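Only one protein chain is missing; all other protein chains are in place.
The chains carry the letters A and B, assigned in the order they are written, with residues numbered from 1 in each.
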Amino acid sequence: MALKINHNLVNEEIAKTLVDICPFKAIEYHDNKLSINAGCKNCKICVKKGPAGVIELVKEEIKTINKNEWKNIVIYADIEENKVHPVTYELIGKAKELAQVINHQVHVLAIGHNLTQTVDKILHYGVDKVFIYDHEKLEHFDVERYTNIFEDFINKNKPSSILFGATNIGRSLAPRVAARFKTGLTADCTALEMKENTDLVQIRPAFGGNIMAQIINPNHRPQFCTARYKVFNAPEKTINPTGEIINCPIEDKWLKTNVEILEIINKKKEEDISESEIIIAIGRGVKSKEDFDLVFELAELLNASIGCTRPVAEAGLLNNKHQIGLSGKTVKPKLIITLGVSGAIQFTSGMKDAECIIAVNNDPAAQIFDIAHFAVFGDIYEIVPELIKIIKEGKSNV
Amino acid sequence: MYKSFDNFDLAYIKSIIDNERVYEKGHISSDFSHDELATLVKYPDVLIKVKNAEEISAIMKYAYEKSIPVTVRGSGTGLVGGAVPVEGGIMINTSLMNQILELDDKNFTITVEPGVLLMDLAAYVEENDLFYPPDPGEKSATIGGNISTNAGGMRAVKYGVTRDYVRSLKVVMPNGDIETFGSNVVKNSSGYSLKDLIIGSEGTLAIIVEATLKLLPLPSESISLLVPFETMQQALDAIPEILRSKTNPTAIEYMSKETILNSEKFLGKKFPDSKHDAYLLLTFDGNDINIIENDYSKVANLCLAQGAIDAYFIDTDERKKSVWSARGAFLEAIKASTDKMDECDVVVPKDLIADYIKYTHKLSKQLGVRIPSFGHAGDGNLHIYVCKDGMPEEIWQQKLKTAFKKLYQKAQEMNGLVSGEHGIGYAKKQYLKESLGENQIKIMQQIKNVFDPKNILNPGKICQ
Partner (left out) sequence: MNIIVCIKQVPGTSNVKVDPITGVLIRDGVQAKMNPYDLYALETSLQLKEKTNGKVTVISMGPPAALSILKEAIYMGADEGILISDRKFGGADVLATAYTISQAINTIDDVDLILTGKQTTDGDTGQVGPETAEFLNLPHFGYVTNVEVKENKIEFISNLETKIMKANITLPCLLCIDSDINTPRLPSYKRKVKFGNCEKQIKIMSFNDMEDQDETKYGLKGSATQVEKIFQPEKTTDRLVLQGTKEQMAKDLLNVLKERKFI
């Protein structure tokens, strides 16, 4: 569909109306000529709301494809040093739902080295097939080599949809492969649905989450998307997996690369709390430095970083690089648990945009509860040890 | 003499105020025993978080009758001990009185309770395309505190100070009477301006319970220039030229490399440029981008002619943030850079600011003590910090005393005053006396006596 201007209907007044109506300033009127510039986002508001008939939609011929030739949903197994990123299992869970709608199978593509055990784990999540490309030169992620492997896989198997975790690897690999097949890619999806015609409905946030967009890829296959970690649910594990393992041959020419890895270092826990995904913030309710051990233990269990209020930093209990608020760091974690924080504006202005705020304070009138999503009216000295206890119990049961 | 606060008094207070908002001795957070600078420490006997004027009136009636001292406190961000209850007694905390009562878009005014934070007020009016110009660095201060110190801030060069934006004040008098001073009028020639006496009186004359403030339309454009100089001397020499240029900047701030490096260390974040010795930060605002461009170009050219390295644009949100977050942390950063410090905020006629800053550098060398400073070059108001840096306490006290004496003396010579915006409170009383002389202090004491004959409201401050 393209926009066409019927220039014979344009006069100055109509031109002005149209220029004003475009939210993207994409309609221009110069030297008595109305034109649409590159800012056009095809929102069609000029067609719907503009003077009738001046700008029209012209249908264009679209190359269609035979969607029946493309079958099954593939999950790219996000593997680093033979550890499967949990987003992989979550995607398997979602893919099983999606596949049911169109009666497709769920397949997994695993690329790496010495994958036997790793793949065995994946099989327990109940997939139909796991395709393995195993080679010592594939031990670490290499975008060129992995893209070549992916190309071979797609050419041989013609999958309908391919889902990646929106991890740093997924966000590097998915666009490369999608571009190689000149097909669409939707990044960072937070919801997925399947149409009966096998079109994958992909919903993703834009503008920092202020807007959601629903996107389809109707005339190209495969359909590519990356999806966020922790939005879908992993399926129950099966005890007797029935999935099939398919070892795929590798050609040397696929293994050419321009990247030479020098060193891989384990990341230290985020030093900079403004980058942390989970933060536990200590307020004045935590009375002495000795009590911090309790908080540190909880932080360890949740893999959280430690933040604090200004009074805590000023009392020298924690270094001021942990300080959150107006005169400290601004943080936007996925989760912040505040312990004994009263919630002075000095503090809250540095963390109120956190996605989930859990506040624990024994004063129900504390200001922190005004912005908390979960307000725990209780004594941190009772709740934190209890929480640590049951988290540990839970972990030892697994 | 004052009556000491006893259990009987506590019981009475608890009979008129919700008990959960009454904190007795032993249950009062140490926050309420000091202000931001924390050199003066004294707990009140009781802390009351009040909710409205009627509660304050009832407390004052009782305190007046019994002669119990009362100190009012907002966010406690003061720097001169103004809100420290030096005589103990009752502390009234207004931070729960934080409602914005009315935005009047016909008269361009806003009526607020005293506990509204400056940052909340600014954000609220901006949402309505309006503008409250006073802009002190401490955004978590309450508006009541701002009025009580006649706070100035960065935009004073162009827009003036808090006093210029207060139309009327509703106050509780020391005897519990409720009065409204001033009115929502533009002109006023109706007798002595009692409203103006309250402004800057640091809670010694009456308790502000409601304020009606003047607003302006929000300027649509605002752009800042960061101008680096090879030496502080050059930067300071440029200031009088800028002031003469009739370009009307909103703010002219100066900062040294040392101050910037301190704040980089404190925030763990690099400033966009810290290679050079001295910087001027200028802001221009208005509604016509062409006029603004014209003005900043004129100033930039003038600075370049004075030896500036360049002039950098601060125009987008993230650029503003990278510079202003550092600027906002200067005080904290200097505090973190030393074990102990004291501050003064003298104000001198603005044409003499360069000379004064040069004097602080000279004094620093002379006394062998670090005296970092930054401040509002455009309005003559300086923030000067004398740092202990691990010196033995005795030597430090001595040096601090000498430094302050000389700093105030120099200001006096230049026809300057003791405080531009932080107030006198407790810490600067001595210097005020020396600066104004006995006659003026006496007039102030008499004014205090008229408002507060029993001297129960924030005793021991300013002129006492």
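FYI, a contact is a pair of C-beta atoms (placed from the backbone, for glycine too) under 8 Å apart; a residue touches a chain by one contact, two chains touch by 3 or more.
The structure displayed is predicted, hence computed values, not measured ones.
Participant: Touch partners of the unshown chain, restricted to the chains that are shown, please.
Facilitator: A, B
Participant: If the hidden chain were put back, which of B:Ile13, B:Leu205, B:Leu225 or B:Leu457 would touch it?
Facilitator: Looking across B:Ile13, B:Leu205, B:Leu225 or B:Leu457, the contact with the absent chain belongs to B:Leu225.
Participant: Please identify which residue in A:Lys25, A:Lys158 or A:Lys237 touches the non-displayed chain.
Facilitator: The missing chain is touched by A:Lys25.
Participant: Taking the entire complex into account, which one of A:Ile14, A:Ile45 or A:Cys248 touches the absent chain?
Facilitator: A:Ile45
Participant: Out of A:Leu9, A:Val201 or A:Leu294, point to the residue that touches the absent chain in the complete complex.
Facilitator: A:Val201
Participant: Can you list where chain B touches the absent chain?
Facilitator: So the residues of chain B touching the unseen chain are 225-226, 269-273, 296-297, 300, 304, 310-319, 322.
Participant: Since one chain has been left out of the picture, which residues of chain A touch it in the full complex?
Facilitator: 1-2, 23-26, 35-43, 45, 48-49, 60, 80, 85, 141, 143-144, 147, 167-169, 171-172, 174-176, 178-180, 182-188, 201, 204-220, 230, 257-267, 274-275, 278, 302, 334-335, 356, 358, 369, 372-379, 382-383, 386-387, 389-391, 394
In this section, only the chains that are shown with their structure count from here on.
Participant: Centre to centre, by mean C-alpha position, how many angstrom separate chain A and chain B?
Facilitator: Whole-Å distance between the two chain centres: 45.
Participant: Over in the complex, which chain B residues touch chain A? Could you list them?
Facilitator: Going through chain B, the ones touching chain A are 20, 29, 31, 117, 119-120, 139-140, 266-268, 328-329, 332, 336.
Participant: Flag every residue of chain A that touches chain B in the complex, lowest number first.
Facilitator: Listed in rising order, the residues are 272, 284, 311, 320-321, 326-329, 344-346, 349, 365.
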